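Complex shown without one protein chain; remaining protein chains in place.
Chain IDs A and B follow the sequence of writing; residue 1 opens each chain.
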């Protein structure tokens, strides 16, 4: 990772800035559009002549009887439960598949992969019927419980991802830990997890993001507005059959990506300071 | 432990040395304990719907109407008398072949650049991940139309070079291309996984090979690529699976049009399942897709033994 030539960093920065701009252009357009009123949206300019800040305040209160504060609290509550459930279950399962040998392991692993590959559309109705019979409709259980069982939005994906990463952790570390008297759980917790930390961060980011965006899942299982998540509330602003409040919609959806962006900004530094780089000694 | 690149060619494991490697299965009970959350979840929540759908695929089952066992008739119809099946399969294969390599290459290149500890790297990383952050949100389809519409920014850009633009998204020749571009543009998740993988490669490997006089390109092929191969394998498989199941953008941005140019397989499946409620036929379509994905994945994993390297208990690297 050493750089030998001096012009290289400079060139890299120029390239990165240009490239970043290309990737960030949408947010610029988006900020502009969220400040426009409906009459200006069709005009080509990026920024409005008079910024409509009230798109944000009105949008925040646009659902009768509730404000977006409620929806954010709901969503954060759901996200925290789902994140904890996912991290607990997926790491354990991945460790089991990656490090332990047991009868039928290959078979179960193929099944795990199969669940990744199955087009989800035909499963929606039977699954709904099941959760309905369990009396879980209009609660957060249809999200939390599957995640606790390494399923839900992204479950098998996370397990597969973690397996691949754990396989990258040298096995002789397990062995020496074993000799030191560590149990399997000790190896999992003290040896493998710290080394697979970048992967755990990755799973955290994806899990947060996908559950934030899981519109259809939320729509199917949450009925009453007092339990609505941000994603559901957003779609309420936009009803295709009536005069749409585009400005408010864009403003609120812009706000809705802030949490995910913050999560990413906060966690991405672990890709630099990842323990893995320093944890392995030759 | 010696992990220099010279061990790459090291052959299969030596006789098992470790005390816990006595039996064929080192820890049957512990193994099942560890995977039990998933196993319970699968058996209780997924297995039933999964097998139900397999059963449906052999029935004539339209929602709210009596189900009738018809054997393999759904499958026969799909393969012999369903032009939409052929059309959507064609579009999907084109999409998979184009989007997967492009996305992987873009993601890997950018991840390599971003893995360096450069000043302001956090900002770049966030900026570049941004398109993936807005992924499924409402904004993205508005945005894509804004870029590739007739009055879009892309046309203004090429107008500088005197090229007259068109409505790229709604032109049958270019519509699928713009969707592929969107997929490639949202390479963030793939990149993040590469990034995490790159971070797992110990620095001393590079240092050792630098001392040996290896240049960057040699290092890439002899250290980075082999060390990253499990992650590359993972990303490749996931990209293929996701590309086969591609739905959102075709649905939201082009709705399969114009002239079915972006009518992907998952859209056809959705149409059967949720517009026509033909759960039997839709399930058959789903299982055909499943078989196709499994075949593609098996092909990849068959080749993987030639290019994917895992850490083993022998201390070095070996062929899987």
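Rule of thumb we're sticking to: contacts are C-beta pairs under 8 Å (C-beta built on N, C-alpha and C of every residue); 3 or more make two chains touch, one makes a residue touch a chain.
Rule of thumb we're sticking to: contacts and distances are computed from a predicted model.
When the unshown chain is looked up in UniProt, the name that turns up among "Extracellular solute-binding protein", "Cytochrome c oxidase accessory protein FixG", "Phosphatidate cytidylyltransferase" or "Formate hydrogenlyase subunit 4" is "Extracellular solute-binding protein".
The chain that is not displayed touches the following shown chains in the complete assembly: A, B.
Interface note: of B:75, B:123 or B:274, the residue touching the hidden chain in the full complex is B:274. When you scan A:11, A:28, A:179 or A:216 for touch with the missing chain, the hit is A:216. Interface note: of A:94, A:232 or A:251, the residue touching the hidden chain in the full complex is A:232.
Only one of B:53, B:92, B:115 or B:190 touches the chain withheld from this view, namely B:190. Residue positions on subunit A in contact with the hidden chain: 38-39, 41-42, 62-65, 119-121, 124-125, 128-129, 132, 137, 153-154, 157, 206, 210, 213-217, 219-220, 223-225, 231-232, 235-246, in rising order.
Counting the whole complex, the residues of subunit B in touch with the unshown chain are 63-65, 135-136, 141-142, 145-146, 149-151, 166-172, 186, 189-190, 193, 238-239, 242, 245-248, 251-252, 255-260, 266, 270-271, 274-277.
We adopt the following convention: only the chains that are shown with their structure count from here on.
If each chain is reduced to the centroid of its CA atoms, subunit A and subunit B end up 16 Å from each other. Of all the residues in subunit A, the ones that touch subunit B in their complex are 1-3, 9, 12-13, 15-16, 19-21, 23-27, 29-30, 33, 44, 88-89, 92-93, 95-97, 100-103, 105, 108, 111-119, 121-123, 125-127, 130, 145-146, 148-151, 155-157, 159-161, 164-165, 167-172, 175, 178-179, 184, 188, 195, 198-199, 201-202, 205-206, 209, 213, 215, 234-235, 238, 249-250, 253-254, 256-257, 260-261, 264-265, 268-269, 271-272, 274, 276-277, 280, 282.
The residues of subunit B lying in touch with subunit A in their complex are 1-3, 18-20, 24-35, 37-42, 44-46, 48-50, 52-53, 56, 63, 110, 113-118, 120-140, 142-143, 146, 151, 153, 185, 189, 192-193, 195-197, 199-200, 202-204, 206, 210, 227, 230-231, 233-234, 238, 241, 244-245, 266, 269-270, 273-274, 279, 282-283, 286, 289-290, 293-294, 297, 310-313, 315.
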